[in-house]
Every structure is written in structure tokens, then in C-alpha cells.
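My structure is below; once you've seen it, I'll send some questions.
Partial view: only certain chains, each at its native spot in the assembly.
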Amino acid sequence: MTDATDATTDVKDWWQTAIIDMEPGRIAFRGRPVQDLIGTVSFPQMIWFMVMGTLPSPAEAALFEAALVAAVDHGPQAPSIAAARMAATCGVGINNVMANGVNMLGNVHGGAGEQAVMLYADIARRHDDGTALPDATAAALDDWRAAHGRFIPGFGHRFHKPVDPRAPRLLALVDAAAAAGTVAGRFAAIGRAVEAHLAAEKGKAVPMNIDGATAVIFAELGCPPPLARGFFCLSRSVGILAHGWEQMQQGGRNKGPTPPHYRWTYTGPAAGG
Amino acid sequence: MTDATDATTDVKDWWQTAIIDMEPGRIAFRGRPVQDLIGTVSFPQMIWFMVMGTLPSPAEAALFEAALVAAVDHGPQAPSIAAARMAATCGVGINNVMANGVNMLGNVHGGAGEQAVMLYADIARRHDDGTALPDATAAALDDWRAAHGRFIPGFGHRFHKPVDPRAPRLLALVDAAAAAGTVAGRFAAIGRAVEAHLAAEKGKAVPMNIDGATAVIFAELGCPPPLARGFFCLSRSVGILAHGWEQMQQGGRNKGPTPPHYRWTYTGPAAGG
């Protein structure tokens, strides 16, 4: 029946995906039966495969995995972690606790890696056009600052001085992967060009931080900028879960940000005003 | 074409609602054209009409409105408010800020009103069965504690001692509405029976708090327990929005729970462990 078919087809077509195919007793992800993936591919491979559509080699997956491991947590001073811990005392499910944390990984809290991938890509484009790397870097940083302000995403750290211990370790893994031919090493060079430019500019080191270093990895592997944030969210979800669960074990009800007797400073009109 | 009709009908029927009807140029809520409601019914009337399905009288709506006004905020020590303010510094939209706050109004943070409505309903059922109100109250409290622990929802306050200033004002409005015949006043009597029981039990006042008092109003108006939480969420959304917006004006990036130099106390294994 043509009309009936059309009716069912437009409903079915409203939801289109290349990720999963299914019928009773059969599940395939991007053409591979699920039972052939379970126990065969690693979790990082599966993450990349689901999101990006290609199965990374073990060496590529190892680099991706290092980025995932590195970014899991930055402690209860991070607003996402504090909020998750507070949520854990409010009588909601552990999934709600996790959602509250991830929901806060916005442009400011979770966006530096994404922005660094964008910045690196801009430098790469200028370099492709024949500009020398230092000049491409200088021009890209100028444009970035004109558009977004002084702050260069992925470099410097308000807390980890002089050096964010995660960055040199990640960069060493990129260098090893480049030496082995796993990745080209181009974005490691670009990241270092940014470091060199900032050091010359300031007269002191403004070293790459975790966001700059994971962005090097994501860029080497061909990840679009928004997914740098997406993958960071997967990684940080681990810390959010760990802290939410620890808080559930510690107990408490309606945990506030400071011991209750501190309250807050009132800055409004006087009572009766 | 029968088949085509069937196909479209099952899709259309998948989403059924008595709340809203619509065609191009026409919107009706529960049978009333939207343009007849705008400027005619108050926002509290509209809330009740949308959720409960009946349009409350102005006097009923005034009582409901008092409950909505009373519960808008309890300050930045409340985890939902603190989380919303922190979220406001993380680079997310104002709707995400609000969602983070509301998402935390779980059983512990937002559930006392709902629980108090349940408790009152249980007392009312026992009273309906012929038990005297003090005895019905005693039995219901015993059962509540057996099932849920010592804490009686809606009575006492860890901060507002001796009295939560919102409760007597709300109860006075219920009394006035009962005197005017707007409500029966039965749940005000039940709430006071709980107060009397607790005072006798402890040898000192354990006065009704905001949750106990709004629960009286919701119960008088015939609201099912889960909606006591739902209406509270609408009310507290106001404070969440106010605080989120104030924080956006104050600025800050990735605001943590305490000034950063306090960090936290580490209780795990020693480094190298």
C-alpha cells in the first residue's frame, strides 16, 4: 500500500542514524555485530568508533586513552565536582548527580580544549598557506585575542605553577607516537610554537596545560573541535562519579558550599528599606 | 486508505494530552483559547489550571499564590542555589543554570512538602475511619517513623529557631480562607495536631516549618503529594534564576565552593603509596 508505506517511512526516516542497526536478537554498531566488539576492542577504541565512525589502531587508541585518563578529575574546588557532591546529598539518583556535574562543563569550565583545537587548526591553515610557523602562530594568536580577549586557551594555569604535570607527560607520549609513525606530530609542533611565542612575549614560560596537551592529541587524531569538549566530558564524568559516590558514602543532607555557620555576606538594602 | 490512516493514527496517538489542542492559528489549553486566558487569569490560576485541570477561584488562587511566594529562596547555603551560582560562572546558558538548580531538588532537598502532604493524608484517612484526631496523629507518626526514620517532614528547622517566620503567616492565611469558606481548614487542624503531638512528646515546641505550612495549603486545595514537590520546584526556580542572574552580573570564572586557597582536606593514602 503506497500511502501506508509512505506514512510509516516518514516516521522511520525522522530518526536516521549510521551508528546502530537493530532487529530482534541482533545489534550492530556501524556495521559490526556487538558480540564481535565486546571483549575485542578496548573501551577507548569503542568510544572513538561510536563517535567518529572509524576504528582506531591500538597505537592511536593508546594516545586517545592517555588523554581520557589525564583529565578525569581536578578536585572539589572545580564547580562541577562540588555541585555533584552537593547533589549527592539532596536525595537524587547517581545518574542525576552525574548529569549535574557534566551540565556545568560549559565554555568556561569545559571549553578550553575545544578552543585550543580551533586555535591549532587556524595556525595549521595559515601554515598550509605558506606562512612560516612562528608567523602563522603570531597571526593566529593576534586574531584569537581580537575575537576572544587576552586569554589563550590551553596555556598557563592559574593554579599549577610553574608546570601542569599532566602536559609534559602527554606531550612525551605524542612525541613517541610521532616517532613511531602513529601520528604526524604536526600539532605537537604547533603547540610548542604557541608556547615559544608566549614565552618570548611575556619574557617567561607560559607552559601548555592539560587542555592544550589533550588538544594536541585530539588534533593529531583528527577530532573536530566540539568533540574535544565531548571527550573531555566523558573523561571528567569519571571524577564526577567518583566524587559523587564518595560523598554518598560520607553522607550528609543538603550539603552547602561552606560550613553552615559562615552563611554569606548580604549586600542589599537594610531591612525595612 | 485504511492502512495509511492506521499508520498515522498510531503515531498521533503515541502522544496524547488533555492539556493542549492546537492547529495553525489556534491554541487552546484544556478547552480554553489562549487569548481568552492571557490577561484574564492570574499566573497562579494558570499554573493550577495547566497542572490540575481546573481553574481555581480567585480566593483559592490567592492561597496557592501565598505558597508560591513563600518558598522562592533560602539563600546560597542551599545546595541548589550554590550550584546554580557556580554554574553561572561556567559558560552555560541561563536555562542550564536553572536546570542545574532544579535538578537538585530531590527527596532530601525538595521532598519535605511532598512527604508532609502524604503524612497529612494518612492522618486524614485514619480520622475518617473514626479515630480521634490526636490518636490518628499519634498512630500516623509512629508508622511514618517506622518506615522513614525519626525525622517528621514539615516540622522543626535546623536553622530557623524558634520559629520559621513563613509558617505562621501562611497558616494565618489558611485560617482566614477557612473562615471565608474557601477551604475546609481540615489540614490546618491536622498540621496543628502534629505540632501538638511533637510538643508533648519533646516537652518543647517543634513548630511547623515552611514545608509543613505549604503542605497544609496544597492539601487543603486537593493537590496530590508529588505535585507539592512540582509546585515547590516552580517556586524555587524563582530564587534559582535570581541568584544565577546576580552571579552572572558579579562575574567570575569557574567559581568553586570556597575561596580557592582553602582547597580541601585529603584523607587518602600517602603519595607513593
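The chains carry the letters A and B, assigned in the order they are written, with residues numbered from 1 in each.
Basically, a residue touches a chain if its C-beta (ideal position, glycine included) is under 8 Å from a C-beta of that chain, and two chains touch if they have at least 3 such contacts.
Worth saying up front: this structure is predicted, and the values here are computed from it rather than measured.
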Original post:
So 2 chains are in place, but how many copies does the full assembly in this file really have?
Top reply: 4
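As a working rule, only the chains that are shown with their structure count from here on.
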Original post:
CA centre of chain A versus CA centre of chain B: separation in Å?
Top reply: 36
**OP:** Write out the stretch or stretches of chain B touching chain A in their complex.
**Re:** 1, 3-4, 6-8, 11, 75-80, 82-83, 86-87, 89-92, 96, 99-100, 103-111, 159, 253-258, 260, 263-264
